[in-house]
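Here the structure comes first, spelled out in C-alpha cells, and everything after it is commentary.
Note that this complex is displayed minus one protein chain, with the remaining chains in position.
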Amino acid sequence: MIRRPGLVALLAALLTVVLLAPPSARAQDAAPLIQRMATETFNDIAGAVAALATSGSPRAAPVIEALRDNRLVYRQADRAVFIREASGSFVSALTGEPVTDAGTTRPVRLNNAVRRAIDAAMGALTLMNPDPARRAAAAEAVFKSRDASALPALEQAIGQERDARIRILMEEARAAVVVASPEANEADRITAIGVIQRRGDQDALRMLGSLPATAPPRVREAAESASVAIRRTLAVWEAVQNVWYGLSLGSVLLLAAIGLAITFGVMGVINMAHGEMVMIGAYTTFVVQQVLRTMAPGLMDVSLFIALPMAFLVAGAIGIAIERLIIRHLYGRPLETLLATWGVSLVLQQAVRSWFGPTNREVTTPSWMSGSFEVGHLAITANRLAIIIFAAMVFAALLLFLKRTPFGLQTRAVTQNRRMAGAMGIRTNWVDAFTFGLGSGIAGLAGVALSQIDNVSPNLGQGYIIDSFMVVVFGGVGNLWGTLVGAMTLGIANKLLEPYAGAVLGKILLLVFIILFIQKRPRGLFALKGRAVE
Amino acid sequence: MMLTRFLLEKIDRTGWIFLVLLALAAVMVPVLNLAVPPGSPFHVSNTAVSLWGKYMTYALLALAVDLVWGYCGILSLGHGAFFALGGYAMGMYLMRQIGPRGVYSHPILPDFMVFLNWKELPLTWWGFSSFPYALFMVALVPGLLAFVFGWFAFRSRVTGVYLSIITQALTYALMLAFFRNDMGFGGNNGLTDFKDILGFNIQSQTTRAVLFSLSVVALMIGYLLARAIVTSKAGKILIAVRDAEARTRFLGYRVEHFKLFVWTVSAVMAGIAGALYVPQVGIINPSEFSPANSIETIVWVAVGGRGTLVGAALGAGIVNFAKSWFTGAFPQGWLFALGGLFIVVTLFLPKGILGTFTDWWKRRGETREPPAGKAVGQPAE
Partner (left out) sequence: MLIDPMDTQLPAEPVKAIERPQIVTQSLLYLDGVSVSFDGFRAINNLSLIIAPGEMRAIIGPNGAGKTTMMDIITGKTKPDTGDVIFAGEVDLTRLDETAIANLGIGCKFQKPTVFESHTVEDNVDMAVKADRTVFGTLFQRRSAEIARRVDEILGIVRLGDHRKRLAGDLSHGQKQWLEIGMLLAQDPKLLLVDEPAAGMTDVETAATADLLKDIAKTHSVVVVEHDMGFIRELGVKVTCLHEGSVLAEGSLDQVSSDERVIEVYLGR
C-alpha cells in the first residue's frame, strides 16, 4: 500500500461513513451514559464507563480521557456534565460545544475500580475508533501491554473489524494476551504462539521472550522454537533489506562511476572533474525546476524528465569543451591529465559557488517519487526504487549503444587498441571528444538522480568521486559489466558492513579492502588481457 | 666525513644559492624579528615569522613529493597523509605537555578524552610525554605506513593513475578514521590548545623564531639528502624507472626496492615537515588528511618544476604566498586561481618555473652544443 496523506484521509473518511452509523444517532445513545457519571457512586461511574466505551459514540473517547485526567466535572445544580479544557474553559461533555458559564462544578471522582474500567475502556475505545490508524495503534498497544482486561473489547473489535490488516493486528494482540495469560489453557496458548510466530517481527520476539518462567514447559518450548524461527526469518529479512539498500547505493555508485569508467577505459585518463559533471547535472535539475515553477507549474511532476536531457546536454557539452581545450593537449600523459582536470574541477566548483551561492539548493521531489511500500518485512521507498530502475536503464542503454552503434564500435576499437584503430581510419580524436562528452553527459544524468537523494551543493561531486574511482579500479577498465559488478559489490558490501562496523568504519574497511585488492588484481576484476594492454 | 661527502659532493650552482639563501634566512629572520624594534623598516613581524615558518614546512613536504614524483614518476595524491601523521605525532607530544593545565585539569588525560568520559590513556598515546619518543614516532609512523603500503603496491606493480588513486584512497580512509572520536585522536577538533614544547612556551616569540629556524634547517637537510639521493647511481636508476620501468627491470634492477626506498624516505620527510608544521600553526585536525590538500601539494611541485628539488620548494613558497594574498584580497578568486594554475602549468609549463628557466639559461649559454633534449616526465609507454 502506498502511503499518501491525501489517500489515507479519503479512505478513512469513507470507512467512517461505511462502518459507522451516523455519529449523531450514537451520540443520543451516549447521552444517558454520560449523564450517569454525574454521581458519587463509584460502581455507577465504572458501569457507565464500560458501557460508554462499547457504545461507539465519538464522545466516548474525550469523555473517558477527561475522566482519567480528573477533568470531568458536573454542575451540582442540574447534574450537567462538562469537560474542563487545558485552558480552563469548559465544554459540554455531551456535545463538545463550549459553554460560557459552567457554574459551580465538582469533579467526577475516581477510585481504583473506576481507574481499571477507564484503562479497559481506553483500550476498547481506540480499538473501535473510526480512524483505522488509531485502531491499528490500539491493537499494537494491546499487543505490547498484553493486558488481559482488554480481551473482551478485543474480541468485540475483531468481530466488527472489516480491514483485514487491522484484523490481523488485533488477532495478534489477542494471541499475545492469551500467550501471556496464565489462565488460558495450554493448547490455546500454543496456537496463539503460532499466530505470533506468523507475525515474526522484533515485537513478536520480545513478546515471546518475556514469557514468564512459570509458564508450562510445553508452552515455553513452543515459544522457544517460535523465537528461533522468527530470529531466522528476521535475519534473512534484515540481510535482504541491507542488500536492497546496497543495491540502491550500488545504483548510485554505478550512475556516478559509469561515465568515469568509459572515459578511463577509452582514453586511459582519469577525469578528476567527473564529480563536478554530476554536480552540474544536479544544478541543471534545480534550474529546470526554477524555470518550470514560474513558467509552467503544472509540469513540476515531470520536471525530472525535462531535466534529464538538459543535464545530459549541459554536462556533455562541458565535457567536450574540456576535452577539446585541455585533455587533447595532454594525450599520453595520464598523470598530467589528472592534475589538469583537478584544476578544472576546482574552477567549476568555484564557478557554481559564485553563481548559485555556497548553500544547498532545494530540489523538489516529484510526488510519484515519495512514499514507500512494504514487501514482507522489506521496506521499499519509491525514490530508491526509481534510482535503481533508472540506473538499470542507463546501463542497458549504454550497453546497447556501445554494442550496436557504429560509434560504439569505434569506441570499443579505440579502447582495445588505440593505434590500430587509428590506423584503420577511425578518427581517434573525435572518438575521444565524443567519449568524453558521453561520459560527462552520463555524469549529468547521475546528477539529476542524485539531486533527489542528496544535497545540491557545489561540493556534491566531491562526495562521490573517490567512491566512483574505487568502483572503476575495482571493476576494471574497459568493461561496463566490470563497472556494474564493481558498483553493486561495493554498494552491497558497504551496506552489509554498516550494521556491524558503523557507516564510517565500514567505509574505511572497504577502502582498505580495495587497496589490498588492487595488489592482487592491479587491473581490476574484469581487466583486458594481452599484449595490447601494455 | 663520508656522509658530508655523500651529501655535499653533487650540489650544483642553483643548489648552493638555495642553501645560502636558506642559511641566511635561518639566521636573519629571527634576528630581524627579535632584535630589531617593530617600528623599523627591517623588522620582520611576528605573523610573518609564523607564516614563513609554515611555508618552510610546506617546502619540505614539496621536496618529499618531488622526490617520488619528479624522480620516480610516482604521483602520490596522498602525501598529505604522511605530513598529517607526522603532525599528529608531534601534536600528541604537545598534548601530553599540557598536563593538568587543560580545561578539565586532568593530570594525564587530554581534555577531549575527559570530555568523552575516558578513564585511561589509550595505548597509542603511551610514551608521547617523552620528546625523543615523539620524534621517533614522527619518523616511524609515516615511514612504516609508507613502507607497508609501498611494499604491497610496488610488489604488485600498481602504477600510474591506479597508484595515484589508491594513494588518494589511503589518505581519504585515514581522514575518515581520524574524524572518529573513538580513534582517540580528538576526532573532529583534532589536537590543539598546546602550551609548551620542551618546556618553552609555544606562544612566545622566541620559541616561534627558533621553530622557524629549525624548519629552515630541516629544509636544508632535506634538500641535501634528496639531492644526494637523486645524484647517486640509485638516483639515476630512479629516473630510469620513471622513464622506462620495464627496461630497468630487464637490466636486473629490483624496481620495487628502489621505489620502496624513495617512497619511504619521502614519507619520513613529509612526516618531519608535518611535525614542524603543527607547533607553528598550533593545531592539527583530520582535514589535513583531505585528498584536496595532497593534490594541492602536487601543484606546488608542478609550478616550481618537478624533478628539480629547488623548484619544488620554491613552488611551495610561491603558491602559498599567492594563496595568502588571494584569500586576503579576493577570497572568491582563490579556487579559480588555483584551478587555473593546475591547468596552465600542466599545459604550458610542464617543467615548471625553475625547469623552464634553467632550460632557457642553458640554451643561452651553450649555443654551440645541441639543446638539452626531452622534457622531463614523458612517460615511456
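Here are a few things to note about the model shown:
Lettered A and B in written order, each chain numbered from 1.
Here, a residue touches a chain if its C-beta (ideal position, glycine included) is under 8 Å from a C-beta of that chain, and two chains touch if they have at least 3 such contacts.
Nothing here was measured: the structure is a model prediction, and the numbers come from that model.
From the options B:69, B:83, B:128 or B:261, the residue with contact to the unseen chain in the full assembly is B:261. Here the missing chain is touched by one residue of B:144, B:239 or B:349, and it is B:239.
Within the whole complex, the absent chain has one touching residue among B:94, B:229 or B:337, and that is B:229. Contact between subunit B and the unshown chain involves residues 6, 229, 232-234, 236-237, 239-240, 243-244, 246-255, 257-258, 261, 370, 372-374, 376, 378, 380.
Here is the rule we use: only the chains that are shown with their structure count from here on.
Per-chain CA centroids place subunit A at a distance of 46 Å from subunit B. For subunit B in complex with subunit A, the touching residues are 73, 75, 149, 152-153, 155-162, 164-166, 168-170, 172-173, 176-177, 179-180, 291-292, 295, 298-299, 302, 332, 335-336, 338-343, 345-347, 350, 377-379, 381.
Per the touch definition, subunit A reaches subunit B in the complex via residues 264, 268-270, 326, 329-330, 332-340, 342-351, 353-354, 462, 466, 469-470, 473, 504-505, 507-508, 511-512, 514-516, 518-520, 522-523, 534.
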